[in-house]
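Below is one structure; the comments refer to it alone.
Of the protein chains in this complex, all but one are displayed in their positions.
In order of appearance the chains are A and B, and numbering begins at 1 in each one.
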Amino acid sequence: MVLQASALLNVATPERNKWLKGKSIVAISQFDPSGTAYTFDVAEEYREIFADNRRRLKEILFAFQLANLFFEPSTRTSSSFASAMFALGGDVISINGVTYSSMEKGEDLIHTVLTEQEYVDAIVLRHKDVGSAAKAAGRLGIPLINGGDGEGEHPTQALLDLYTILREQKRINGLTITLIGDLKRGRTVHSLTELLLSYDVRLNFVAPEVSRMPVHIIEKVKASGVPYQEYTDLHEVQKTTDVFYMTRVQKERFDSEEEYNKVKGLYRIDMAFMAGIKSDAKLMHPLPCLDEIAREVDVHPNAAYFRQVGNGKFIRMALLAMVLGQA
Amino acid sequence: MVLQASALLNVATPERNKWLKGKSIVAISQFDPSGTAYTFDVAEEYREIFADNRRRLKEILFAFQLANLFFEPSTRTSSSFASAMFALGGDVISINGVTYSSMEKGEDLIHTVLTEQEYVDAIVLRHKDVGSAAKAAGRLGIPLINGGDGEGEHPTQALLDLYTILREQKRINGLTITLIGDLKRGRTVHSLTELLLSYDVRLNFVAPEVSRMPVHIIEKVKASGVPYQEYTDLHEVQKTTDVFYMTRVQKERFDSEEEYNKVKGLYRIDMAFMAGIKSDAKLMHPLPCLDEIAREVDVHPNAAYFRQVGNGKFIRMALLAMVLGQA
Partner (left out) sequence: MVLQASALLNVATPERNKWLKGKSIVAISQFDPSGTAYTFDVAEEYREIFADNRRRLKEILFAFQLANLFFEPSTRTSSSFASAMFALGGDVISINGVTYSSMEKGEDLIHTVLTEQEYVDAIVLRHKDVGSAAKAAGRLGIPLINGGDGEGEHPTQALLDLYTILREQKRINGLTITLIGDLKRGRTVHSLTELLLSYDVRLNFVAPEVSRMPVHIIEKVKASGVPYQEYTDLHEVQKTTDVFYMTRVQKERFDSEEEYNKVKGLYRIDMAFMAGIKSDAKLMHPLPCLDEIAREVDVHPNAAYFRQVGNGKFIRMALLAMVLGQA
């Protein structure tokens, strides 16, 4: 059963057909509510065809090629894009890790992408430097998708996160969404917050003092008019939250192990915590997850983080088809 | 020309059609003679189609995806599964080595496979920990194939080994099979021995004292009624063996270099040795092979170890099609 994203969100998507054709996806700010809803509609359409007759999808990007250019390791993101490309019938050239890149011989990023451009139709780039995706996209004649540029952006993650909220709750407007963990440096929480500001939501930011949401994001929230509140203890919003978006509290951010030990219990979700949340509240996480969620929670029906992974595949199928002019 | 495995083995395969559909392959004990013969029949059928019109095979797993999840390097096994999947029309996501796994960030095996499950239809897992395959398979909703779990099992290797014996000798019953080398720690010799116990064979175990077949395997052999004998000198069975299954004697198992040097000549096969074997005896090896077989033996017609590699591709084609419900 298809979820009608644009209808659920009450957003029109006029003239959105092929609006991303030939474009790069560098920042989440490229996605207004209409563009976002269109993306979700395409993802849902592919999901339905996939369930019904996945062979039909293999026609969509048949004879197209994607380069998965990962200068940092990321099994999850590279697998997700590869699987999405394969599902649509395309081929993938995987370049994982500097060890077998010609960067070893001193070549720079721009020459590497200009070279790959001669082979493929689109590039997914993961690179540790903030701004690298924008810089590379500016030189290319083919679409580039930012697969994470250091502490910069990871726009496809933000889209799959919002899509997961919509699929899990069948709405976005009216929800109370709580972001937890290292809000200072987490690019996923920054991009997701930015994306959420276009909707009628309430935001909670739960973080230790040393990892609070940075001022420039808080300023954007204020400017948007979206109500928000900051907390240091997750339990304060346990019963009022519709979507918990968990990330790791990183030990290395604290001055001492004692400091860390003092707060870490405030940012850990276990079965006892799950027993006290709203019956339809959902738990998300961008993964990888260490011990901030107890492993027994994995099988809790309200734990949505593996469904979130699966949603990523359909979002990336949609985005690949869109930048390649097929949707 | 197709070899009718089930007929040659005089084994019925009733109700075996799709018997592995949706199941994981973790241990060789899942394969009784009937299941084994069915697997060989499927492998032979694919071999015949491959020779005749390989394009037809590309329909079988079209639009299916496999993750080759290798936490330890293994060119041979990962290539074999990839080639098998491609031959049947499927796509492969290759994750080779920890360097670009999110395990680097501290993620555990279970989360890694639960993540990949959202992308693909089956997973091949190679991992250094005994029991890792069973543990992962127990959590998955898709089939997992054990591609070797440390000193544990490597069931697809045992199947391809038995299949090679059958193809080379056109029978299994009545054969004298000699396993040579490090029988203590070799998972391939353990799995193959276990598989052979269902047939009317005679087994020779040839190993230095420090590397003898472990008691728990010997107990299984005794219980099966299969006749066996242990040796320390390969030459004692040179003239009576139908199939030599060679593995490496590992230097590091010996107390001193002198100890090792004393015995190593007893476990090396060269052209002189080959001249003294039965005219239709065959030499197998799971590879990689260092100096336990002289390189000039590679081209001896009775050296079957590269044909053995090729047989692995067809066995894995059969197994992939079976777990994915297509055979």
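In the analysis below, contacts are C-beta pairs under 8 Å (C-beta built on N, C-alpha and C of every residue); 3 or more make two chains touch, one makes a residue touch a chain.
As the structure is a computational prediction, the values presented were derived from the model and not from experiment.
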item: Absent-chain contact - pick from B:154, B:282 or B:313; value: B:313
item: Identified contact with the non-displayed chain, of B:80, B:132, B:191 or B:241; value: B:80
item: Residue touching the undisplayed chain, where the options are A:42, A:57 or A:95; value: A:95
item: In chain B, positions touching the absent partner; value: 54-55, 57-58, 70, 73-76, 78-80, 82-83, 86-87, 94, 96-97, 99, 287-290, 295, 298, 306-307, 309-310, 312-313
item: Interface with the unshown chain - residue positions in chain A; value: 62-63, 65, 67, 91, 93-95, 99-107, 110-112, 114-120
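We take it that only the chains that are shown with their structure count from here on.
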item: Chain centre separation in whole Å, for chain B relative to chain A (CA means); value: 41
